[in-house]
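I have a structure I would like to understand better, so I am pasting it below and will then ask my questions one at a time.
Removed from the display is one protein chain of the complex; every other protein chain stays in position.
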Amino acid sequence: MKGLPPVVITAIVLVAGFAICATQYPNIASTRVVGNLLTDNAFLGIVATGMTFVIISGGIDLSVGSVIGFTTVFVAIAIERLGIPPWLAFVAILVICAAFGAAMGGIIHLFDLPPFIVTLAGMFLARGASFLLSTESIPINAPIYSTVSDFALRLPGGGRLTAIAIIMLIVIAAGALLLHLTRFGANVYALGGSRATTALMGIPVGSMTVRIYMLSSALSGLAGIVFSFYTAAGYSLSAVGVELDTIAAVVIGGTLLTGGQGTVIGTFLGILIQGLIQTYITFDGTLSSWWTKIVTGVLLFAFIALQQAIIVLARRSVLRRAGATS
Amino acid sequence: MQKGPDPAPLLDVRGLAKSFGALRALQDVDFTLRAGEIHALLGENGAGKSTLIKVVTGVFARDAGIVRLDGAEIAPRSAKAALDCGIATVYQEVNLLPNLSVAQNLFLGRQPTRLGVVRQAEMRRRATALLQEFGLHIDVAAPLGNYSVAVQHVTAIARAVDLSARVLILDEPTASLDRHEVEILFRVMRQLALRGIGIVFVSHFLDQVYEISDRITVLRNGRLIGERETASLPRIELIRMMLGRELAETTGERVAAPAHGAGEACVSFEGYGKAGTIAPFDLTLHHGEVVGLAGLLGSGRTETARLVFGAERADSGEVKVEGRAARLHSPRDAVAYGFGYCPEERKTDGIIADLTVRENIVLALQARRGLHRPLSRGEQDEIAKRFIELLDIRPPDPERPIGLLSGGNQQKVLLARWLATSPRLLVLDEPTRGIDVGAHAEIIRLIREFCDKGLALLVISSELDEIVTYSDRVVVLRDRVHVEQLQGDAIDVTNILAAIAADGAARGAAS
Partner (left out) sequence: MMARLPRHGLAQILALVMILAVDRMVSPQFFDLRMQDGRLFGSVIDVLNRGAPVVLLSLGMVLVIATRGIDLSVGAVMAIAGAIAASLADSHSLPLVLAAALGTGLICGLWNGFLVAVLGIQPIIATLILMVAGRGIAQLITEGRIVTFTSPDLGWFGAGAILGFPAPVVIAAGMLGLTVAVVRGSALGLLIEATGGNARASELAGVGTRLMILAVYAWCGLCAALAGIISAADIMGADANNAGLWLELDAILAVVIGGTSLFGGRFSLLLAVVGALIIQAMNTGILLSGYPPELNLLVKAVVVLAVLLLQSPRLAGLAGLAARLRGARLRLKGAKA
């Protein structure tokens, strides 16, 4: 079990699941379906990339869904009601989101508070703010929106790789690069291993915490922009409960919820597994959407139990060693 | 490295003092470390070793005294600042990140990069080279946690040395290493000493101290007992320095009456033990008897206590309570049989800091009675009041959170917790640790009093005089084995010391 990293298990689950689905509904194994799957889950992939950083660093961010909702409303109002050029609205919202995340990270670090409760307050705040902006769904008709949604790379077999799917793939690639190949990424793992030790090793823990939550919120903002492309509207109730889907995808992707271990690519696989379940349900036609939640819950339990087992086994072997030799 | 006019010391500590509230953890301690020397820092738990290290490395602020490094006065405010000065510490629980690769651990925060991307191959190459200097040929890309504790220690040392540390403090580095791993570590230590690095070696394994160190400093109760050359210090003398008290310090005459120990057998263990923790032992405790457990740190004293109380589950042997076979699988079982246990780590294992004195006192009794039979507030008040008076707990306020009391009074509350259950056997692990002198004598008096009432007591203490004062029988432990039982007139400090040192002396003679 120790030789098999959780991300490999995730990959096996995905491949096996895909194989099962494809034998029942051969159409699933087409670029068309896969392309749609990527498009439908594009915003989720982006926000989950940020969540991966947060969770590996030993934290959690419950505010992501609300930030997405706020972003869609903000963008819609800025473009449609205030006539601000879309690119300016995008930059503005990304800056706002980054500042929001920085504030949460700062509070977590400065006041030594549990991340879940601070980001919970952030969740209320962002959702409340988006309600204040507007409670109605605002359609967005800016030309760039139709341009973006019309754009797609043709895949062999009739599939379409849409612009927002491409954005997600870029974010995931960049996230993987940042996490696995830079000092920043190494520090994220270090924080998840032990905050105290990391500080002792000379890493500025406070600024790392701020930057990690900044990253998560900024990516939530980007996910919000993508979501607004996807729905061509801004709505304050959009993306409710997305934080749960995101956390589930990250954990199913093999990231340790207690921090210190995980990969961006695993998170991507976790997103694909969730997307696959939805696709299967759509194909089946008789099953209903709630099965997604139940199956996700079962997978969540399986991965958490698996990780707990690994931890307990590791601890036992350490104890046995220590006991036998001292 | 002998002698001449002493070379200027690398690290020079003079007149260091540190108090925590009323507890004086360090008093007027001097410590001198020369370049290229391996210097053992010895003492029992609570002697002040850790406090000395933490003051020198800036974890605690000092109350008085001077620390000089290479003749220049330093006052680091944090472990990081101390490291920047050139003083590195490697603790028993290695302060590295087991989830990161060995190479990342070595270079965290200073990885070689190109355009912001860590040059993995370059980093691995450097890490491999660095560790090869220390005789380690391992895959540095694997997570540190995959490797043995010895490798982790060497990695931590390598990181420190690579950060240009000149003073290396190793706190119990060998506690969880096997013989072979100790060899690896010692080779590295000797190599570093040759490079002129000063090494402070804290350990409770005296054999290892004799094997590796050039010089020994002994602390006891926060005071400096002495600094000696290892080669010229007999083992029994060293143990006397660590455990004995000067004549002037002793608290009193031996008070155990010979009449004791004649009571009925209360609890008896036969072949009781746990593999890897403590060798099977036979132990019978009689009503009204005090049995002392003596031995050095790590000899298996606390392990015996935890086994007796069911906090650790035995894998061999039998236990009888009042002659009938019993089952001790958890503290709850032990409490049900009328056992009590005051653990060594009062703060983490004993008190519940937020709860009041009253609640802390009634806790064990209430747990034993079960949920359905709650003690009424009146009963609780009555019990708390009785024990506060009996044990003279101060301040005598049952509604004060126990966390606000002094160590000695906390200890008394814990005693009260168990006395309230009218136990048949009470296990006390270092009952006088970290307690001021007045309360110290008081607790010894109480111990005697309880057992006059028929209670059986099993007491662990590093203070041999204390054990001699109240014990009817003394069990001596060495290397996790019960090696000897002393009774009656045979109980004195000299005999205990001899029993503790016997094996080592024999081994010393053999080698």
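Each chain gets a letter, A and B, in the order it is written, and its residues are counted from 1.
Everything below uses one rule, namely that contacts are C-beta pairs under 8 Å (C-beta built on N, C-alpha and C of every residue); 3 or more make two chains touch, one makes a residue touch a chain.
Computed from a predicted structure; not experimentally measured.
Trainee: Just to verify: which one of B:49, B:124 or B:153 makes contact with the chain not shown?
Mentor: B:49
Trainee: Would you mind spotting which of B:167, B:279, B:334 or B:428 touches the chain that isn't drawn?
Mentor: Counting the whole complex, the residue in contact with the absent chain is B:334.
Trainee: Which of B:166, B:417 or B:482 sits in contact with the chain that's absent?
Mentor: Only one listed residue reaches the unshown chain, and that is B:417.
Trainee: Quick one: say which of A:34, A:76 or A:248 touches the chain that got left out.
Mentor: Only one listed residue reaches the unshown chain, and that is A:248.
Trainee: Contact with the hidden chain only, please: which chain A residues?
Mentor: 60, 107, 110-114, 116-118, 120-125, 127-129, 131-132, 135, 236, 244, 247-248, 257-258, 288-294, 296-298, 300-301, 304-305, 308, 312
Trainee: Could you pull out which residues of chain B are in touch with the chain that's been left out?
Mentor: For chain B, the residues touching the absent chain are 18, 20-21, 23, 25, 46, 48-51, 54, 60, 309, 311, 330-332, 334-336, 341, 343, 345-355, 359, 362-364, 366-375, 377, 403, 407, 417, 434.
The working rule: only the chains that are shown with their structure count from here on.
Trainee: Distance from the CA centroid of chain A to that of chain B, rounded to the nearest Å?
Mentor: Centres of chain A and chain B (C-alpha means) sit 46 Å apart.
Trainee: Along chain B, where are the residues that touch chain A in the complex?
Mentor: Against chain A, chain B makes touches at 79-80, 83, 95-100, 104, 108-109, 111, 113, 116-118, 120, 145, 148-149, 175-178, 275-277, 298.
Trainee: Quick check on the complex: what are the chain A residues that touch chain B?
Mentor: Interface residues on the chain A side: 177, 181-183, 186-187, 189-190, 192-194, 197-203, 260-261, 314, 320-326.
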